[in-house]
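Quick one: structure below, then a few questions.
Missing here: one protein chain of the complex. Every other protein chain is in place.
Here is chain A:
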């Protein structure tokens, strides 16, 4: 019995020391990983600078033809920074991206439309452009301004439009045939209610949250979604890299 007590004490001490040792090892490894992540962040920053300066060859020539329509989601709080939005659009214009959809949930960008067009000499609203803007490369920029009202609310309006049209067509009893509702019909109805923009190929999200914040869901079936971080950290190099990576993507579309 006496011999067991020191043995137990010894094993407890060993256990305690071992646990402390492993805890220290845990924190040390944690520090190492934090340093590693910091190095990666610095590397991204430096790469962005190199891209901006044109040092990296592969980013010098982008195959913009693949990017027919670009959408940009900006958090409504950041959307008040009109100068940054204009800077972003000017960069896109210089790269050759001419068809852009700007979205923020609360419609702040819609209210800043005039200010934005005032600073961009080479831009027209999508309402003034013929349909199928993506089928050609315009010399001017085409801008579409979209908010939450153009998403789910627009879908409801489009559905209502179909119901009402159906009702009008029925001569007797005012019956509605729900079976006529189809994807092509909803596409047409959305154009009628004022949502005529095509499906974007690429969607860039500027904001703290990695979410598209209610961008019209009907239009993002196969859209590549890239989170760019806050608009406060807008960088030309990051923009180029995102577009370059998009041009290298291959989609199977389910096959």
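The definition used in the following text is that a residue touches a chain if its C-beta (ideal position, glycine included) is under 8 Å from a C-beta of that chain, and two chains touch if they have at least 3 such contacts; residues count from 1.
Keep this in mind: contacts and distances are computed from a predicted model.
Candidate names were "Dihydropyrimidinase like 3", "Proteasome subunit beta", "Alkyl transferase" or "Protein SEC13 homolog", and the UniProt protein name of the unshown chain is "Alkyl transferase". Among A:43, A:152 or A:191, the one in contact with the hidden chain is A:152. Residue-level contact of chain A with the missing chain is found at 14-15, 18-19, 22-23, 25-26, 29-30, 33-34, 37, 75-77, 105-106, 148, 151-153, 155-156, 159-160, 162-164, 166-167, 175-179, 181-183, 186, 208-215, 217-218, 220-227, 249, 251, 253-255.
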